[in-house]
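One protein chain is absent from this view; the other protein chains keep their places.
And now, subunit A:
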Amino acid sequence: MALSDNAIVGYAETKIVPRSEVDVWELAAEVLDGILEATGFAHDEIDGLILSSSQTGAGNNFWSQTVADQLALELNFCQTVDIGGCSPVGAVARACAAIDAGLAENVLCLFADTAVAENNGRPRSYGAEWTSPFGYLGAPAAFGMLSRYYDDKFGLDFRALGKLAVAQREHALRNPNACEKLRKPITVDDYVNSRMINDPIRLLDCVMPCDGASGVLVTGRKAAEKRGLARCAVPVGYGERTNVGAQRAIVDPTVTGHRIAGERAFAQAGMKPGEIGSFHPYDDFIIAIMMQLEMLGFCKHGEGAAYIHETDFLFSGDLPLNTGGGQISAGQCGLAGGGTNLVEAVRQLFGEGGERQVKNTANALVTGIGGIPYGRNWNTSTVLILTPNA
C-alpha cells in the first residue's frame, strides 16, 4: 500500500463571500451535495470524514462528530486535523493513510469555516504572555519582521512580488467562485503603492478574511477504476514538517519547512521542480509564494525575485500560479482556506479549469502553511504533488 494507491475522485467548493449569510453546516452540506453529484457516490458509501481546522468549529471539542451528525454520515473513521492552513492538504495525506490502513474506504475531506461571521477561536499560545503586550497583531506583524529580515539578507524586489499579486488577480477575474470584491484588475504599481500595514507588508500583500467551504473525496485508486471514474488526481508525493528549528534559540526565518517537506514529496514522486505543470502554493502573504519557490527548489535561496521576473505565472504561462486567484485574490476562508488552492489544483488536473484551464495537466503541486510561531516563519509546511490517473 502506498500514497499513490489512492485518488481524489471529486471536489466541490462554495462561493467565497466576505461574510456568510448562512450557517457553516449549510456550507458543509453544499460541499457534500456537490461531491455526491459530481462523483455519483451514494451518501451511505462515505465511511470516513476528515475536517480541517475551523474558527467557527473551534471551541467545540466534538467538531468532527457534530459535523458528521449534521450531515447524517455514518462512519468508520472521523477526525479533525488541526495544523491550521495545512489542514486541508494534510487531510488528504491522512485520508490516504486511513484507507491504506483499512480504516475506511471512501473519505470525505471537508473544509468549512465562517470565521468572519462566527469566530469561536480562543487561541492558547505564547501570544498573551510574550507578544500581545507589545501591540503585535499576529500574522501581518510576523510577516513584516520576516520580510525585513529577508530584505536585509537578500534584498526585496517589490516589483517582483507585485508580479505575483497581479498574476493571481488575473486568475481571480476568471474564477466565478472568488470573492466579488476582489475581482477587479490590479497593476504592479497598485501593489507597490498600496497602503503600508506593517512595513514592508502592504495591503495587497495580505489575504482578505472571508467565509466559505470546499472539500474533496478520497478513495482507493482500484476502487475508483472499478467504478469507472476516469478523472482522478493521484497523490504521488507528500511531505510535512512542523516547527523547523524548534531546538534552536535563533532561527533564520527565510528557511522554511517546505525545504524538507518538498525534498520528501519530490523524491517520493520521482520528480523535479522543473517538471511541475501548475503551482498552487498556500498564499497568506505574497512573500510566502516567493519563499516557497526558493525552498522547493524552483530557484536558489535568495534568488526568488530573478526567477519571478523571468517566469510567466499566468494560467497560459510557464508555471501557472494559483489559477483560481489564490487566497489573496479569491479570499481566505478562515482555517479552511487551504482547501481553495487544493481544489483548484484538482480542477485543473480534471481539465475543468474553463477560461483559466492550464495546458500542462501532467501534474500539479499544492502546499500548505499553518500557524505562526514566535518570531520565526510558520509552524507547519506541507507539500502535495498530484498527477492525473495515468
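The criterion applied here is as follows: contacts are C-beta pairs under 8 Å (C-beta built on N, C-alpha and C of every residue); 3 or more make two chains touch, one makes a residue touch a chain; residues count from 1.
We adopt the following convention: contacts and distances are computed from a predicted model.
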Quiz item: The chain dropped from view, which UniProt name applies: "ATP synthase subunit b", "Putative aldouronate transport system substrate-binding protein", "Zn-ribbon domain-containing OB-fold protein" or "Quinol oxidase subunit 4"?
Solution: "Zn-ribbon domain-containing OB-fold protein"
Quiz item: Which is it among A:R148, A:R174, A:R227 or A:H301 that touches the chain not included here?
Solution: A:R148
Exercise. Tell me where the left-out chain touches subunit A, residue by residue.
Key: 126, 128-137, 140-141, 144-149, 152, 195-201, 246-250, 253, 374-375
